[in-house]
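A protein chain is absent from this complex, but the other protein chains hold their places.
So, chain A:
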Amino acid sequence: MEYEQSNVIKDFPGLYASESQKINNRESDYSEDEKLTRKDLLTGKKKDKKDKKDKEKGYAALEGESSADEGYEIRSPTKSKKSKSFKFASKSKEKREKSRDKEKDFADKKKEKDKRIDKKSEKEKGKNDKKERPGDIAEELPIFGVPLELAVERSRCHDGVDLPLPYRACIDYLQMYGLGFEYIYKISSPKSKVLHLKKMYNHREFVDLAEHDVPTITGLLKMFLRDLPESIFTSELIVRFEEAGAILNVAMREKHLKILVGNLPPLNYMAVSWLIVHLYTVTLNEKSTKMNAQSIAATLSSTLQISQRLLTALLCHCPALFVDVKLIQYIPPLISTAQLPDEKDLMEIELKKQESLLSQIHSEMNAGFVSKQREELLWEVQRLITQLKRKIRSKNRVVEEKGIEEKVSHENTGNSSENLETERITATKKKDSQEVLNTVPLSLNNSEDNLDLNKKEINNASIASENVEVKNIEWDFPKPTEVDQEKTANVKITQEIESKSVNTLQTEDPNLPLLANDKEIMYLNLKNQTLLELKNKLIEKMEIEKKEIARLKLVLKEVQYKNQTEPVIIDSNSDNLDKIMELLQNENQILHIKKINLVRKIMEEHEICIDLSAKLMMLTASC
């Protein structure tokens, strides 16, 4: 791992650093006047970075701010915890109200109003909400800088796509406005702008990215990624990704990347797939974006903490890696009962969104973040849900009534009811034959369930001789996709011949020569059988390995316990030890790669064997 990454850093630091230097210069140019006019704010800003202690000062700064004349910048500097969330809250409320009433204020008027309400709410809520407000939600439950899982939980996209809202919003925005933007991702925006947006998200403020420019949004996305405590490729898999990205053989590389991508935890898969597919479309629009896979990789690899080589590889293999990934623009839950959809499907989708939003509000409130605005929102969302449910119910009632009417009319005409009967019979017949055919994919399904167990097993079996630490055992092998492909192939074939075999069942002539498709089925069946046998064997082996793991863990615990009770005197010559450690780690790395190659070979040989034996069995059967 270590050497890979250091290589990575060696690969491009110059480029990236110079780029960011440029940016920094540009930024300081850009915001020079801001600095002059709002010195106090900026000093506050600097402090704000990592200092929460200075609340008193924050308060003082706040007083000064109210006289400043720009809404945005006012919000970013340090504030006392309480006043900060009042501000944000009243603003978001205002937005909601505003959009509801379709009130059209001029921009500066609005800002003034903001301020007025801000001030007012400080006075009014200061006394009421104090006791319920434990602190600043942006500080206690931030969205940026936390594990992906938490970020998703805290800022859900309520349409079921499990990406953190800012992440999704950035990709949405860039797909819409970024694909015609020259040097997208290369051109940066002042950091203050990006930080401001980050702050708004952390405060759960309403954010309209459309008001901002492309560099700000790429900056925000980059910041989100950089702030993540763990790479979106996960620390478990990242080395393997690097290894796979370094495979020279294109087909092999693709195959391995595909497996790795499939092994990512769902949330990471989501984040990775959306990002890579998005970046890929950026490269597809090279003419207008002036960015190809190489330049994107050069620009973003350090943000993603991966090598340029790997990022380039991911982009080049993107179509194969993320076949089904579609970037769907996020449509947030509605905010007014006036806009409720009329179609049942849409209503149900909307209901799900609102319910997701509702539970997020509840969880924020249960975490202690209670404000007038959140309560308002709670009632509002609840009201939308009630309306949607009523609408759906009345729709259902109409459908039901229609259904009853139809039934009645059927019963009235004896002829049509007979027709229905026969229809039903044919339907069941069809079903029967389908079921027979379905057994093939079904059993495969079954084996797929056990695949990740198998994976480990095979590893264990094939590397038993090598002394690798337990952690490393979870390396995968080409199996899953292979079977996956077969499975889909099987399904396809069975579907294709479904109609045919129904025919054969009806004609029931055993003397007919086997059709090419039937042969295929037979072949696949045989192969399937062997695979299933293999599976069982592997599961058996795996059980043994599992027991061994449990045993070793116990031993490990004992040893650790001993070490605790009898403290080992550490050699003062720890420098030496460090060196040895490093050497050993490097050696382990090399062994690890060797192991992977061996596992790969073994599995490939195995696959060929299975294929051949299936063919053989088929030939002997038809002879």
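Operating definition for what follows: a contact is a pair of C-beta atoms (placed from the backbone, for glycine too) under 8 Å apart; a residue touches a chain by one contact, two chains touch by 3 or more; residues count from 1.
Here is the rule we go by: contacts and distances are computed from a predicted model.
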Out of "EKC/KEOPS complex subunit CGI121", "small monomeric GTPase", "Intraflagellar transport 27" or "Ciliogenesis and planar polarity effector 2", flag the one the UniProt entry gives for the chain missing from this complex. "small monomeric GTPase"
Of A:365, A:392 or A:617, which one is in contact with the hidden chain? A:365
Which candidate, A:169, A:347, A:385 or A:521, sits in contact with the chain we can't see? A:385
So that we can see where the missing chain sits, which residues of chain A does it touch? 124, 127, 132, 362, 365-366, 370, 375, 378-380, 382-383, 385-386, 389
